[in-house]
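I'd like to ask some things about the structure below.
Of the protein chains in this complex, all but one are displayed in their positions.
This part shows chain A:
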Amino acid sequence: MTSSSVTAHDTTPRRRLGSRLGDRTFLVFLLLPGVVLLCTIVLYPLIRSLVSAFFDENLLYPGMEFVGFENIAAVLADDFGRLVWQTLIFTVGATILPFLIGLALALVLNQSFPGQRLLRGAFLIPWLIPGVVVSFLWMWIFDANYGVLNGILMSLGAIDSPVAWLFQTDTARGALVIAKTWNTFPWVMVMLLAALQTVPGELHEAASMDGAGVVRRFFAVTWPHIRGVAALVVLLEFIWNFQHFDTIFVLTGGGPAGTTSTFATEVYDSAFRGYDLGHAGALGIVWMALLTVLVVVYVWLSERGEKGVSR
């Protein structure tokens, strides 16, 4: 579900229920617990962290001193370019790769063949298992001394000696993207499979009568039907990856030499390793500003998609 449902039902006949059922006290009872809870655990902490961006505040000492835009200026001057770049590398890689794999798989699993149903279920495993298990597993696969990846590549003669995939600046990013890809391609597959089932079979039939090949039929028939969902999938993946934390934190901790750190790991580090809440808050403001742009695009796209599909 997307924000589409924010608008989806506004025009239904239900509108009249509002006034007739309109027992105001009951409505307050319905909404109050959720609103109070969300304000306490999401809104207040968030405002609090953005406020600390304007103060010199340390996790270890009480008290805060107003410094204005000093923290934010420091972030923009020092880390900004590097963090945006590194966050983007991870985000783009971990969005495109699962999309391509998920799309290929969805197209194959949309055919009927023996065992297709079982395979659809089995392919969900990487997405189902807890994220931290995913991280452990890939940490073990990439292990510098005994990892199975090194074992296989050495038996094949592709490398001469074991490679410390997670501890080398030129391989760590790729390793992270692969681990994250493994975790998320099933989600892309499910979303695209659902979209593929809206493609009418007769259209394919007709196109193939007209002599269109597989590739041609994909671009002429299939793609236009799944384009809207595909765009949302990519955008959502992009937003989530832009703030992804777990895999990076467990596998590389932002290293080696800070080359895989993103806004997420940097905020965590500056708060819990550097105890510098002002810096963490300033990073947060910059990060949230970038995220807001993404979310606005997402809402705009899903509302537009809503109009396009429900005509």
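FYI, a contact is a pair of C-beta atoms (placed from the backbone, for glycine too) under 8 Å apart; a residue touches a chain by one contact, two chains touch by 3 or more; residues count from 1.
What we mean here is this: contacts and distances are computed from a predicted model.
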* Asked: Per UniProt, what's the omitted chain called: "Tryptophan synthase alpha chain", "Probable transcriptional regulator protein, ArsR family", "Cytochrome P450" or "Carbohydrate ABC transporter permease"?
  -> "Carbohydrate ABC transporter permease"
* From the list A:L76, A:A104 or A:A257, which touches the chain that is not on show? -> A:A104
* Asked: With respect to the chain omitted from the figure, which of A:L83, A:L166, A:M191 or A:L251 is a touching residue?
  -> A:M191
